[in-house]
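Worksheet: one structure, shown below.
Apart from one protein chain that is not included, each protein chain of the complex appears where it belongs.
Letters A, B, C and D mark the chains as written, and numbering starts fresh at 1 in each.
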Amino acid sequence: MRERMIAEYLTTRYGLPGWLAYGGVALVQCLILLGIMMFAAALFTWMERKVAGRIQDRLGPTRVGGRFGWLQSVADGIKLLAKEDLIPKEADAVLFRLAPYISFCAAFCVYLVLPFSNGWVAQHLNVGVFFIVAVAGLEVFGVILGGYSSGSKWSLYGAMREAAQVVSYEVPLGLCVVIPVMVAGTLDLVAIGNMQRGWGVNWLVFHNPFLFITFFIYALCTVASTNRAPFDLAEAESELVAGFLTEYSGFRWSVFFMAEYGSMYAMSGLGSILFLGGWHGPIPVAEMLGLTYANHAVLGWLGDLLGACNFLFKAFLGVASMMWLRWTLPRLRIDQVMTTCLKYCVPLAAAMFVGTMLWTYALPGGLLPRSTPMGAVAEAPPWTAPRAARGE
Amino acid sequence: MINWHTFFFMLFATITCAFAVAVVVSANVVRMAVCLIASLAAVTGLYFLAAADFVAAMQLMIYVGGTLVLLVFGVMLTARGPFVSMKITPANWLMAGLAGGALLILLLCAAVSVDAWKTAAVAESAAGREGGHTVARIGMALLGLRVDALEQPNPALRGGMAGYLLPFEIISVHLLVVLVGAAHLARARRTKKPIEPPSGTSRAA
Amino acid sequence: MAVERVDPELVEFDVRTDEMLINMGPQHPSTHGVLRLVLRTDGEVVSSVVPHIGYLHRCAEKIGENVSPRQWIPYTDRMDYLAGMNMNLGWAMTVEKLMGLEVSEKTRHVRVMVCELNRIASHLVAAGTYGLDLGSFTPFLYCFREREKILNLFEAVCGARLTYSYIVPGGLIADLPPGWLEACERCLSELEAVVPELHAVLTSNEIFIRRTAGVGVLSPEMAIDYGCSGPVLRGSGVKWDLRRDGQPSVAGMYEDYRFEVIAQAGGSYPRDQEYPPVPPAAVLGDCWHRFYVRMLEVVQSIGLVRQAMEKYRRSADAVSEPIKITQKLPRGEAYLETEAPKGQMGFLVIGDGTAIPWRVRARSSSFCNLSVLPEISRGCLLADIPAILGSLDIVLGEIDR
Amino acid sequence: MPLLNQPVSLSHYLVVGAILFACGILCMATKRNAIGVLMGVELVLNGAAVNFVAFSAPFLRGDAELALGLDGHLMTLFVIVLAAAEAAVALAIALCYYNTHATIDVDEGDELRG
Partner (left out) sequence: MEIGLILDRLKQQFGERIVGADLEAADPWIEIAPTALAEVARLLRDDPALRFDYLHCITGVDYVQPDAKKAKNFPWEVHFELLYHLSSMAHGHRLVLRVALPRWQGGVEGQLPEVRTVSDVWRTADWHEREVYDLSGVRFAGHPDLRRILCPEDWEGHPLRKDYKMAEEYHGIRTR
């Protein structure tokens, strides 16, 4: 919505043609999101090495770019770009080339509707939650196609496992997502985030005991659906060589990698909005400091910036715990993965759904007394509401 | 003067149609599935443009996500060498082309036959901005409550706006039955044929 | 005692898929070297496994017929390259048996010390790579960190970190260097602290138990029938350890040492140390038990090394001198098996009166242990293959010789 | 071709729907592969769904009061759900068929035995 203000400003003030103003603004937005995703991927590859190193009683990267090896991802990137790009003879070349980009696009599309702070969202959809779940599920296509088109049996195994796993885990994941949505009464991510304003007790995860459990089921399903250890069966290196990635090398391989990290970050972000207050910290610092739109537009903007940092940090914590899991646990077997999903996650999530429903019916308002925000209740800026509600 | 609504419509429509044609033309099952995905995903864009945001998300989730993962799964379970692509005769093509072409012409004629259908009522700039806000109303409608009936200016039409509780329930039961049935069908009662012991000279790929 | 074979084709399938022959190895990450397994799979279910070995065949026995016993020592290093000391010991004692040599008390205790240290090192590699096979990377590095310390000790002893050639027919190439015992004690006490960590991340980890318990069950009858030995045999509950049950010279080496054979008998493991309980899901003879036996043997070997250090300090005589390279062998033959970390490593030597043996034979424990793989992995899932293979703890250098 | 110069209206959507529908029919007719036929059905259903959505949007047509409104959306939802169900059943049949015939060529399945 902000982008429309900017575009309109550009057309009226500088007389730019409408298509250029709108197109330019949209392009800039896309580039920013792409930048965030790339940066996240680069940061996480470095961090994964550091975390792995520390967990394994090593140092991890130390040389490239100074003391902490923080340029390691850049060095990796250059190495990957310089590597020979192989396409096996047996491969279906078109699909083989296409597959990584499908995965990447799906991961990127999540960022299009993911709000980073109050109204800081590229495309404010009022079916945002739904859209994210749908699009995140599309990432599996790239993996399936990549595995199928490689013309290798190990890749095919990886693809089959991924298909089975992701299709199964979409069910409990969807159920877990629906539960906070039911409490919030909207599919609009910005609205869900904003209704958790105030102290940490307002977070949906503390709304009722069922939601609290749901959060952990959601976390489990997120790990499974982003294909991370201990659920990384599609690329299980001790069984399937590298699964669907077996035949990939160089740039295409790194695109898959970026998609994986991108979607990890996005799913953690979604979790933090749905359960952990989104851009609202446990303590309403912004409101204490008076960084609200009620005081001044700039102050409000600063408050939002603080919120964005808050959100990014929470999502970052989610990714960090995924890494922690990965370097600690052995891998599950495919039948155990399916059992976990179908025998435990689905019934449990369904029970939580019913429980939350009954809770909201019997005890509307939540477990803990809802705190009111400090000071004046800051109204959301007008552009955070969906269009139709604004009566345009 | 081209506006964004038109631009995106043309973009999505082109993708939709091009990949739909590609589905027909392509002989490889997996490629067909990929083209179908692309085509259906582009239809999602058309839905968004037509202010049907909930339907669009549903399309993306169920159609593109659910159905096609299933489809690709099925393709890969059964796709093996000769079965991936099957050739058909030119005569078949001719017959199919005639039937399909005739249908297409009929439908196109119908599409452009009504004048009111060719003129967009809302000013073009506003059309693209009218974001749908259908989630709650669809939800209520499925529960049998038509809140949108209050917005219907024509009282004659308002009477026909019934709720969808019964169809919703029927669909739910239907889905359940279908799931059970599909699971039952796919459970092949396998004849236990003995697997001959692998010979050492077997060359595995 | 013919073993009844379980019908492997009695697996129900819901959806018929195509049977697929896939080649696991020789460049697969979890075949522990250049082993090639041809798997016949139906989806994820493996209906048969055919191992193909020989990629690392180096004609060790043929070479042994052309060099003298002392010259063949480095070739034994390269058999089980993770336990070179034990390989050296096996060959040295076989030649000593043929020649009727006795070694001094001090030599005996040094031999016990280095062999038990090498057993620890080998079991650490087994534990670490087993974690790797199950997708857990971290324990691997913990194990290798500790193994490095043991290799440092070996380096101080003989200058080599992998191929030691330290124990030779007749004795040892050198006595322990000064200060070595203290360094060894430090290493052992550090190691003792790590074992509970390994138990935490592997042995008693819930996912680990689920991946290994009840998988690849090897019955004791089958284990004996296939000639399995070492932790694979003891994991099936057979109380058999050549350090106690071996030929007089082998059992005599450990005669004044206190230790128990690590095997579950009468429903429990010997209670000579603290260890995590056996999970209810574990079946005797499965992957979990084989792994567990190795972990317990690590602790037991620490104790044995300590005892050996004590005895070494007390022994007054000197270390025995090795035989000459040109030493003539008597006519006759001798076969001896020792308890190597992977199992019973046997050597046969036939002398014809010259310095060069007429025939040399190496009986590999991993060779027999691997031969049960097709039997115990039929009808398992694809992911169980690395789990079972890893629990057998094979070394291709020893299998292919 | 005058449609191309006009602002987007109902007719545009109907044309897209028609093309999808025709492609679906062609696909069903020309594919011998059971799964290919299934994909044709999906296309046909989607063509219909596009029409429903288009008819329900009031701003696309001159006679806005005749728009289907939510009814169109709901019908589309039912179409999507039924298509998913149909895909599941059809896939199960294809698998079952494959199990008995070892092929998914529909032309091979004309003999009347199980």
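Convention: a contact is a pair of C-beta atoms (placed from the backbone, for glycine too) under 8 Å apart; a residue touches a chain by one contact, two chains touch by 3 or more.
Since the structure is predicted, the reported quantities are computational estimates derived from the model, not experimental observations.
Q: Given that one chain is not shown, which residue among C:Cys287, C:Val319 or C:Cys368 touches it?
A: C:Cys368
Q: Looking at the whole complex, which of C:Gly54, C:Gly159, C:Pro177 or C:Gly252 touches the chain that is not displayed?
A: In the complete complex, the chain left out is touched by residue C:Gly54.
Q: Write the list of chain C residues that the hidden chain touches.
A: The list for chain C reads 1-3, 53-54, 57, 59, 61-62, 65, 97-98, 222, 224-227, 238, 240, 245, 247, 331-335, 337, 344, 346, 348, 350, 352-353, 358-359, 361, 363, 367-368, 371, 400-401.
Quick note on the criterion: only the chains that are shown with their structure count from here on.
Q: Once you count every C-beta pair in contact for both, which comes out on top, B-D or A-B?
A: Result of the comparison of B-D and A-B: B-D.
Q: I'd like the Å distance between the centres of chain A and chain B, where a centre is the mean of that chain's Cα atoms.
A: Centre-to-centre distance between chain A and chain B: 27 Å.
Q: Could you state the distance in Å from the CA-based centre of chain C to that of chain D?
A: Taking the average C-alpha coordinate of chain C and of chain D, the gap between them is 64 Å.
Q: Which residues of chain C are in contact with two or more other chains?
A: 15-16, 22
Q: Can you list the chain A residues in contact with two or more other chains?
A: 153, 160
Q: Okay, in this complex, where on chain B does chain D touch?
A: Residues in contact with chain D: 3, 5-6, 9, 13, 16-17, 20-21, 23-24, 29, 32-33, 36, 39-40, 43, 46-47, 49-52, 54-55, 58-59, 62-63, 66-67, 70-71, 73-75, 77-78, 83, 86, 88, 92-93, 95-97, 99-101, 103-104, 107-108, 110-112, 114-122, 124, 126-127, 130, 134, 137-138, 141-142, 146, 148, 152-154, 157, 161, 164, 167, 171, 174-175, 178-179, 181-183, 185-186, 188, 190.
Q: Once bound in the complex, which stretches of chain A touch chain B?
A: Against chain B, the touching part of chain A is residues 18-19, 22, 92, 94-95, 98, 125-127, 130-131, 133-135, 137-138, 140-141, 144-145, 148-149, 153, 156, 159-160, 163-164, 166-167, 170, 186-187, 386-389, 392.
Q: For the complex, give me every residue of chain A touching chain C.
A: Chain A residues touching chain C: 52, 55-58, 153-154, 157, 160-161, 229-230, 232-233, 236-241, 327-336.
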